[in-house]
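As you look at this complex, bear in mind that one protein chain is not there, while each of the others sits in place.
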Amino acid sequence: MLKNATVMAVAAAAALLSGPAAAEFKPTKPIEVIVHTGPGGGADVLGREIATLIDKEKLAPVRLQIVNKTGGGGLTAMAYVVEKKGDDHTIALFTGNWLTNPLIRKEAKVTIKDMTPIARLVLEPAVVAVKADAPFKTLKDFIEAAKKEPGKLKQSGGSLTSRDNVVRQLLMKDTGANWAFISFPGGGERIAALLGGHVNMMIIEPQEAGEHIRAGNLRVLAQVSDHRLPGFENVPTLKEAGYDVPNVPQVRGVVAPPGISKDAQAYYENLFARMVQTAGWKKYLKDNQFQDGFQKSGELAKFFDEYSERMRGILKEAGVQVVR
Amino acid sequence: MEIFDGLLHGFSVALTPGNLLWCFVGCFLGTVVGVLPGLGPAATIAMLLPLTFQMPPTSAMIMLAGIYYGAKYGGSTTAILLNVPGESASVVTCIDGYQMARRGRAGAALGIAAIASFIAGSVGVIALMLVAPPLAKLALSFSSPEYFALMVLGLAMVVLLAGTSLVKALLAMLLGLWIASIGTDEFTAVSRFTFGNSQLLDGIDFVIVAIGVFAVGEVIANMERREGAEVLPVPKGLRNLLPTWEELKACRFAFLNGSVIGFLIGILPGAGSTIASFISYGVEKAFSKHPEKFGTGVPEGVAAPEGANNSETGGALVPMLTLGIPGSSTTAILLAALVLWGLKPGPLMIQDNPSLFWGLVASMYVGNVMLLILNIPLIPLFAQILRLPVYLLYPFILGISMVGVYSVSGSLFDMWMLAAFSLLGYLMRRLDYPAAPLILGLVLGDSMERALRQSLMMSQGDLAILVSRPISAVMLCLAALVLLLPLFRQANAWRVKAIEENG
Partner (left out) sequence: MRSADIWSGAVLAALGSYVVAEAMHWEYLGADGPGPGFFPFWYGAALIALALGLVVAAFMKGRAGEGGKPVQWNEVGRALAVCGAFAISAALLHALGFLLSFALLTAFIVCVMYGRPLKTGIAAGVLGAAAFYVVFPVALEVSLPVGMLGF
């Protein structure tokens, strides 16, 4: 009898562990994917890639439609997502900005915690680049030069809360060096400033830098990454170069409006879990030198808390006013 | 000769039946998109991206580029006929173009716009082909101090846009500067003038202000009187529907001016076609023998800005193709398209993909011709819109304005802003404040402030950086000259008066 009970227990456990039998949610109309940039912006391009991939591999019975909701540095898109409460056919692509921006903006009415986490998709590493004819051969050279003349060297980058500046703040704090940060709103202008010799250094995405490196215009001093990226095998990571700063990736993933059904959440989690397994996705990651940062909703929720906490600390150190 | 070989190869690519068809499709779509206010080439290209995956990249690029420069042709149509800027750069065309339409020369204005666009577009392609790499290097030497000087030069143009009251023009410009500063300050993340409203965090979109102040404001002003509301004069006969030889001759300098200025400003990443149009218009007026006629409907006032905003496309493609640097939102999405197709934009792209580059260049020649052929017969057709009795035409303009603004962001708040700016536009007309300086201030204010602050960050607070660099020093001197022009003119007028009184 004990054997029977054990068999039954094992069978029952097996049935439970094999997952819910065919999730009850199936999308019946096109899924709206909210992005906070205009056409051509980072989130928009990723969204279109995802939509194309899912369509090609027939991972979903309906198509995904990109909806651009620009404005407020992401706040408009975030507010829109929360407005769509309960809508099972809406998801959104979040980036690190969605976590950081509400920390410093009084006007923000919602935060990422108000939304349903689905999955984290990519971590975008970066590299530290200087002009090829610059006197700096290693990151140490640059930092030493910065220490000798505080505030003289210049880095071009995005806004104050962008990853470029965060890495700069962390490095400056760790080494005691000081160099200026000049914001340019467009990626094109940042690279132009570096190539034109108007700034000394830039933290840039590897695929953006790739072609300029190949052409011999830029040199990479270090990588902002946990492991050495393919194509940059000879470049040390920040840790390897001796700088004990946490790796700050640009992060992107999927969230959904609050109040969607548990089945819908499970469906989307599953959808993206399948997507990241496809050869097409792996190729996309490789071509763009993104890191696979796949996390499901449970871990993602924890990640949100961790990341926000860390950013609060960094922002306060940088002298930016934190409001929540 | 390398360039000749490349071009021949390019034509062999561009003139295949398939690519000719794609070129046509792009140009046609571009024209439609340009005519409709609000809907821009960037959004259209984004919508069509999924379709392009089935096509070879060269064909796809030919089509998308067709949309890009085709839109510049279309933008002038609603600007001239309805005072609705179809595209931000068409704002300057509204100034003289709409006045020409009101005086019955709508067809001529549309024709001049098309011809100027064709000449400038072709010049832009030729320049792209001949001087792209060395000019790209030159463009890199432009940085914040030079941008600042350029913006100051642009703002100095307000003097030339002033009309009767310089004080009111300056006040309008300052108002534009204020509107431009609404939003988030990107250096310090401080919000300015947002009244706690998150929808104002990114500032007020230019399209909303332009359509509100120009188009809707004009309609409201026209509705003051019921009697004056007859049909606008639409001349009959082909002769009156196209520009006369005198008009074309008068535009000789404008064609050149627009082409050159547009292309040069297009090369600079970040400087847009609106600035190019304004500066080209200002230069045209400065060198004109009858500057006081500008604003009442002179053909050069249409030819210069229209040419500038077309050759700007050629210019913007220079950094995009030679360095992989986007200069505007449209070139940003074209770059994204290249990446999505598996190509690697950057300094080596032309080397690695000569067919793409030369095929694109050759197709741009073809495209410009196609667009000219497409647009000229459409002129009489479009001009017929003016036949609508005003009580139908004006609601139509209002409807188009609403759709145009809605298609930008889909927000109700923006519609409120549109209504508010239309009230502003009406008040400005009533009180004799010129609208063009407002737009100038709005477009340039942000960039100018940013460029100044970036420059001072680069020099660690030393203002000398603005004059120690040759290019920015030259431009600042030009700006000073422009600003002193009214003084010269006034001194000259006094001198003439004194001579008359004595003689």
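Going in written order, the chains are labelled A and B, and every chain counts its residues from 1.
Keep in mind that, in the parts below, a residue touches a chain if its C-beta (ideal position, glycine included) is under 8 Å from a C-beta of that chain, and two chains touch if they have at least 3 such contacts.
These numbers come from a predicted model, not from an experiment.
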item	value
Touch with the omitted chain, as defined above, among B:42, B:177, B:201 or B:361	B:177
Selected residue (touches chain absent from view) among B:16, B:141 or B:188	B:188
Given B:15, B:55 or B:423, the one touching the chain that is not displayed	B:423
Touching residues on chain B - with respect to the absent chain	32, 36, 39, 47, 167-168, 170-171, 174-175, 177-178, 181, 185, 187-188, 190, 192-193, 216, 219-221, 223-226, 229, 390-392, 394-396, 398-399, 402-403, 406-407, 410, 412, 415-416, 418-419, 422-423, 426-427, 430-433, 445, 449, 452-453, 456-457, 461
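In the analysis below, only the chains that are shown with their structure count from here on.
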item	value
Cα-centroid distance, chain A relative to chain B, in whole angstrom	35
Complex interface listing, chain A residues touching chain B	38-41, 44-45, 48-49, 51-52, 55, 66, 68-73, 75-76, 79, 104-109, 151-152, 154, 159-161, 180, 182-189, 191-193, 195-199, 207-208, 210-212, 214-215, 217, 287-288, 320
Chain B residues within the chain A interface of the complex	42-43, 45-47, 49-50, 53, 139-144, 184, 186-189, 191, 194, 196-199, 201-202, 269-270, 319, 323-327, 329-336, 339-340, 342, 344-349, 409-411, 450, 454, 457-458, 460
